[in-house]
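Entry: chain A
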Amino acid sequence: ATWTGGDDLPTNPLACDGTAAAPVAKPYDGGEVTNQPDRKGKPIKVVDVPKLIGIGYFNATSKGIADAAKELGNVDAKTDGPTQANIDQQISFIDNYITSGVDGILFAANDPVAIAPVLKKALAAGINVVGYDANSEPNARQWFVNQAEFNGIAKSLVDNMAKEIGEDGSFAIVTSTFTTPNQARWISEMAAYQEKCHPKMKWLETVEAQEDNVLSFNQATTLINKHGADLKGIFGMTSVATPASAEAVTQAGQCGKVAVIGLATPNAMKPYVAKDCVKSVVLWNPVDLGYAAMYTLRAAADGDLKPGATSVKAGKLGELQVINGSEILLGAPYTFTKENINDFDF
Partner candidate 1 sequence: MQPILALDGVSKSFAGVHALKSVSFDVRPGEVHALMGENGAGKSTLIKVMAGVHAPDSGDIRVNGEVVRFASPREARAAGIATVYQELLLFPELSVAENIFLGHAPRTTMNALDWPKMRNEARRLLDDLDSHDLDVDARVGSLSVANRQRVEIAKALSQDARVLIMDEPTAALADADARRLMDVVRRLRDRGVAIVYVSHRMPEIFALATRVSVLRDGAYVGTSDIGDITEAELVSMMVGRPVDQLFPKANTEIGATVLELRNVGYRDEIENISLTLRAGEIVGIAGLIGSGRTELALTMFGITPATSGEILLDGKPIAITSPKQARDLGIAYVPEDRGLQGLIKSQTIRENLSLSLLDRISTASIINRAKESSLARELIKRFGIRARGPEQRVRQLSGGNQQKVVLAKWVATEPRVLIMDEPTRGIDVGAKAEIHALMSRLAGQGLAVLMISSELPEVLGMSDRVLVMNNGRIVAEFDRAHATPDSVGTAMMQTQTLAEVA
Partner candidate 2 sequence: MTATLRSLLRHETILAILLVIVLAALATQSDRFFTTANLLNQGRLMTEVGLVALAMTFVIVTGGIDLSVGSILGLTAILLGVFWHNLGLPLPAAMVLAVLAGGIGGLINGLIITRFKVPPLIATLATLALYRGLAEGISQARSVRGYPEWFFVLGQGEVWGVPTQLWILGVLVIIAAVILGLTTFGRATYATGANETGARFSGIGVDRTKMLIYTASGLVAGVAGVIFVSRVSTTRSDMGTGLELDVITAVVLGGTSIFGGRGTIIGTVLGLILMQALKNGLALSGVKGDGTIVVIGLVLILAIVASNIFSRNGDG
């Protein structure tokens, strides 16, 4: 089945040769905090509400936030959120923290539109709001720390796959659910980029496996059994699906015959990379992402990061660039390989 999903947003594939698209200068389109008290240099209380808690990825961002808070010294940060990626519960969590009176909110949105009203409420209550990982509508938060742009991730994934399975290879995708916004965007961008730059590659199908280890494994295994030698590569779209797909390939004895490329955290992938079953894992460093988000929030609270700024200082990460009006770019996605994967621990 071909990909029909995602959202109605236009895709914007990057140039095949990797020349960066000229950044479009865009005026600040974030939201404004009303009646923000003077927080400059004062201790602040911050809550981080990720999409869900209890998965490796958000454990890592949460660690980055904690690291940054400790480094800054004047931030009291904690992470709390739903146990399932559920828009409604996430909203309730944020709402409760607004009532309890925090100074800053960090979030990774389960749904950009659904989360907007409650974030606007936070802004109206004088709370600094910064997103990371998954954006909301721009005017519902001040800043968004973008780990890597959708089209950048798409390019990185598809290029890596093409390198491993050849320009005429066939591949399939294992994703969480078709409704997860980030994954849906990535897949749309991947489709567009593959069409444009690797037109002979064949996209076999996309299967859903929720954020469930064993289900991902079963789905990937079935893909291998179904397509046999036709299947040259599997994309894992989540930090759950990628190791499970690698496991499926391993247990099917297809290492080296079926490539696994995907978004994943290094720790979960180390065994497969070590055994050469997986050659490249694409991801930014989620610890850095959380770290940058925390610094951005602090800067916004201090009044150092104002609309119109072109960069922000983020501790050990240095200066980060502002793009798209109100987004802060963490950097290009990172490709973990056998050579460097053991340098990371998250």
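Everything below uses one rule, namely that a contact is a pair of C-beta atoms (placed from the backbone, for glycine too) under 8 Å apart; a residue touches a chain by one contact, two chains touch by 3 or more; residues count from 1.
The candidates were selected such that all candidates are chains of the complex that A comes from, given by their letters.
Here the structure is a predicted model, which means the values were calculated and not measured.
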Exercise for the section: Spot the contact partner of chain A in this complex among 1 or 2. Expected result: 2
Problem - Residues of chain A defined as touching candidate 2 within the complex - result: 4-8, 53, 78, 80-84, 86-89, 91-93, 95-97, 99-101, 111, 113-117, 177-179, 184
